[in-house]
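Heads up, one of the protein chains got dropped from this complex, but the rest are sitting where they should.
As written, the chains take the letters A and B, and residue 1 is the first residue of each chain.
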Amino acid sequence: MAIPRLPSHRLMAQLRTLLRIRRFEEALIELARTHDVGHFHVYVGQEVTGVAALDLLEDGDVGYTTHRNHGHLIARGVDPAAMLAEILGRATGTNRGKGGTLHLASAEHGFPTTSSSVGGPIPIAVGSAFAFRELGNRRVSVALFGDGALEEGAWHESVNIAALRQLPVIFLVENNSLEALGQKANEYPSSTLASARLADLARPFGLPVAVVDGTDSRAVHIAMRRAVRRARALEGPSFIEAQTVRWPGSRPLWPQLLTGPTDLAMAWDAGRIGDEYRAWHERQDGVLRFARELLAAGATTREQILSIDEAAKEEMRSAVRFALESPYPEPREALEHVFA
Amino acid sequence: MTDDREALEPRADPLAILARMWLIRAFEEQVSALYGKGIIRGLLHLGIGQEGVAVGAASALRAGDLVFATHRAHAHALAKGVDPVRLLAELVGRTTGLCAGKGGSMHISAPEVGFVTATGIVGGNIPLAIGAAYASRARPDDRVALAFFGDGAGQTGSFHESLNIASLWRLPIVLVCENNGYAEFTPLSAHTNVERIATHASTYGIEAETVDGNDVVAVRDAVGRAAEAARGGGGPRFVEALTYRLRGHYEGDPAKYRELAELSDWRAKDPLTRYRDRLEADGLLDAEGTTIGRIEAEARRRVDSATREALDAPLPAPDDVTRHVYAS
Partner (left out) sequence: MADIRYVDAIRAALEDELAADEAVCLLGEDITLGGPFGATKGLVDRFGEWRIRNTPISEATVVGLAVGAALAGARPVVEVMFIDFITLAMDQLVNHAAKLRYMSGGALSVPLTIRAQFGATGGFGAHHSQSLEAWFAHVPGLRVLAPSTPADAYAALRAAIRADDPVLYLEHRGLYWQRGEQADPAAVDPWRVRVRRPGRDVTILAWSRMVPLSLEAADRLAEDGIEAEVVDLRALSPLDLEGIVASARRTRRVAVVHEAVTTGGLGAEIAAAITEAAFGDLAAPVLRIGAPFAPPPAGPELEALFVPSVDRVVEATRALVRGPAAASVGVSPAPA
């Protein structure tokens, strides 16, 4: 059983967020077929990690993330309509059209910025933790990044300082390269690390390390809960590696709905699962897994799941309309916000 | 007596090793005095007390191996066979200097003896050494590259990236960390909670050894093992040599951040004294001290002569400022 021991309303809230993220990404991929959304990355297959982990943050806690940021922001309550508007460069976007998908941000929801140079968010996350410690406000900072970022020197410098000063930062690595350890082939960007186990990179600094299945919301929850407690008590940083198999649709440079729009009924009707991408639908899709497990625990019903899903789809349809109907920024806005 | 301009062979005569250590000691003390008189200017980082690492490591290498050092590089250069006259001339800014007077203490270079370059950037030389090792692997040839760096460099991003690449590509490189416990004015414990820099080697699957850096023979043996393993295709190796700098971080630094008791503890472990004691015990030095006296005197004589020769040489001309910017 891989659902956390949480009250039912929180589990249902997680389900709702998972479905909202999934439908958001699908809507975006669909939109990208007819509109220029730039170069983007989706969180399909990794939603459980973000939702389960970020659920443990409170107001005032911050996260810094990378190009694969949509799920993180939605998990912390950023409005998908504003996100889509931003991705389409509209004035109603989270960054007023100036950042795009690669730099989505919402300080009020605890995501001051997305950095798109690999490794970029890590020192910044440590910096916020440094301030939190100095201010004594019991807040937590989370650095969200992928396995590739561990190749960057910035990781090494950051973890060293975080450990030295016992900073309240959590290094949450989403390793979506589970099928290929060590040297990766045919992936973009590639990940090449001499350490077969990513967690070994954190051990010399004395960080507690947890390696979990990223689609196991209970395991993610437990690891994150420990890390958050430790951080708030100013006992220092933690390292969590959440492993997932990369979604087949992510393989090409531009995401494609290779596994089709998610058919939630696959969670309870195995007959709907075809041979193509069978492993994905049976085992690797964390959203289907979560739904399956909630049903098995008697925490919800099929009808309820479908109803929540319908609401999610409608929300995203509405978000797409909002984004498409939103105006572009005024030309003079290109020069605003350069300086204070 | 081995010519100071020769590389020390791994089977070098023990007296030659001692003589080289004395040459370095005499040289560093001389340039310290010259600095005090304002004849050498800029920044001067001396290796007094760390001769065991420089000479031990260099004497374990072949002449063709390539060495990359730090801002504190005089000892490593001399150990590798750099001409003391040209080194001194460089420090006093003469055109006969190793770098035509343009590099100064932190940027010395003598590629003809395999001392490629020093650098003023902490950790900056490690990727350079990785690159030389890559070239050796790709060509291939049987050279080994060696990077000297301090405990402070162990916290730089380049250190991490370099170890990762060296291990991934199984490069013929020996990484020698001179852990003297301080990065500038700060003790290691304030830079990192990882006590031994060698710990990081195992993260990348690199075999590491920690040795007493003030025991020149222990250093030579460890680097020798490491170099042969790397040369034979065994991939990178890491040697951490524990040592201490008997002077401040640079000349002019009173090093008040260190305890006097710590300093005197390490003085008692002076690599020159220890090696002398060992040679005496081995019967290679006479009990009266004539041999050791001769070695020291010879070192000082060579350094004095180098100083005179260097100071006699011409200073650069105004045109020299814009020479050597580009190849042509």
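Note that a contact is a pair of C-beta atoms (placed from the backbone, for glycine too) under 8 Å apart; a residue touches a chain by one contact, two chains touch by 3 or more.
The shown structure was predicted, so the numbers you read here are calculated from the model rather than taken from an experiment.
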Legend entry - Omitted chain - touching chains that are shown: A, B
Inset, instruction - Kindly state which of the options A:74, A:142 or A:193 is in contact with the chain not pictured. - result: A:193
Inset, instruction - Decide which residue listed in B:30, B:50, B:164 or B:210 touches the omitted chain of the complex. - result: B:164
Legend entry - Touching residue (missing chain; options A:16, A:103, A:203 or A:232): A:103
Inset, instruction - Sort through B:40, B:57 or B:98 and give me the one touching the missing partner chain. - result: B:98
Legend entry - Missing-partner contacts on chain A, residue numbers: 36, 38-39, 86, 88-90, 95, 97-103, 115-120, 148-149, 151-153, 186, 188-193, 253, 328-329, 331, 333-335, 338
Inset, instruction - Kindly note down the residues of chain B that lie in touch with the hidden chain. - result: 66, 68, 97-104, 107, 109-111, 116-117, 119-121, 124, 126-139, 143, 145, 157-158, 161-162, 164-165, 168-169, 323-328
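By definition in this document, only the chains that are shown with their structure count from here on.
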Legend entry - Interchain centroid distance [CA atoms averaged], chain A/chain B, Å: 48
Inset, instruction - Write out the stretch or stretches of chain B touching chain A in their complex. - result: 155-161, 163-165, 167-168, 190-194, 199-200, 202-205
Legend entry - Residue ranges of chain A in contact with chain B within the complex: 151-157, 160, 163-164, 183, 192-195, 200-201, 203-206
